[in-house]
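In what follows, a single structure is set out as structure tokens and then discussed.
Every protein chain except one is present and positioned as in the full complex.
Then we have chain A:
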Amino acid sequence: MTERQKAWKYIFARYDLYLMLLLPLAWYAVFQYGPMYGLQIAFRDFNPAFGFLGSEWVGFENFERFFSSYYFGRLLWNTFLISVLSLLIAFPIPIVLALLINEIRNTTLKKTLQNVTYMPHFISVVVIVGMLDLFLNPDGGFINIILGSFGIEPIPFMEKPEWFKTLFISSNIWQSMGWQSIIYVASLAGIDPQLYEAAKMDGASRLQRIIHVSLPGIFPVIIIMLILDIGQFMNVGFEKILLMQNNLNLESSDVIQTFVYRNGILNGDYSYSAAIGLFNSLINFFLLILINRYARKKAETSLW
């Protein structure tokens, strides 16, 4: 038997494994790679009657239209600003929470804090936004009642563009800080206790031990989470933004993805919206590659 025949025999002996893979791979082909193939409509004037290939090729026309449109600046600015603020404010909080949980000696308090902070993760975004709407209602929402007791006039928060980003990011923190802390808590548990002992012997206070033992111990995990976050930089939790959006806060809440939804799904402007979506995905993709390369060089941690 030749080498080649041997190899085929080896593969054939596992035919049932390939059989199992058939359905999942077909799913990936249709629902992941199918849309990637469909992305070509970004360069075409898509007409459903002619299909992906039959529609007229227009090159970069859709992109040019987007870059020169008057809302381009606003969309890019909102997307960018919400992302950067989330990274600066919402990203470090789960890390701090995990360090806090790690320092609690009373098991009951520790468990309570963990269980309570994980809970909001399981509430749907629709409900979260509904709660925001109820609490911030100018007529009898509890935030406005509290403000009222200080003599402040009711504020229609959800309709004020200047409040949008604050509300979006702070409710995100409320909902997900606990859940996001799990991974840091887990990696803190993996730090060698001898390191803490040694630091204690050297006279390090608890705060110093956090800074010099705990933080460096979870640094690789922090980097991985940061890379993953930056890889989604331009997506900014748009399903929630879509729910919080209304005509009055649009100037501050409209991001690229919500625009793609409105223009593409609601108005049926497929090619143009696909081009905008592609622009968004490409920025994400290149940011991911850049940050991954940078992290591999500087922190010796990377996704691949």
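Methods note: a residue touches a chain if its C-beta (ideal position, glycine included) is under 8 Å from a C-beta of that chain, and two chains touch if they have at least 3 such contacts; residues count from 1.
The criterion applied here is as follows: contacts and distances are computed from a predicted model.
A.B. asks: Can you match the unshown chain of the complex to its UniProt protein name from these: "4Fe-4S ferredoxin", "Alpha-ketoacid dehydrogenase subunit beta", "Dynamin family protein" or "Carbohydrate ABC transporter permease"?
C.D. replies: This omitted chain is identified in its UniProt record as "Carbohydrate ABC transporter permease".
A.B. asks: Check each of A:183, A:226, A:250 or A:299 against the chain that is not shown and name the one that touches it.
C.D. replies: A:183
A.B. asks: Out of A:30, A:53 or A:88, which residue would touch the omitted chain in the full complex?
C.D. replies: A:30
A.B. asks: Taking the entire complex into account, which one of A:126, A:211 or A:290 touches the absent chain?
C.D. replies: Residue touching the absent chain, from the options given: A:126.
A.B. asks: For chain A, which residues lie in contact with the unshown chain of the complex?
C.D. replies: Residues 7, 10-11, 14, 16-18, 20-21, 23-25, 27-28, 30-39, 41, 48, 97, 100, 103-106, 109, 112-113, 115-120, 122-127, 129-131, 133-135, 137, 139-140, 142, 145, 148-149, 174, 178-179, 182-183, 186-187, 205-207, 221, 231, 239, 242-243, 257, 260-261, 264-265, 270, 273-274, 277-278, 280-281, 284-285, 288 of chain A touch the chain absent from view.
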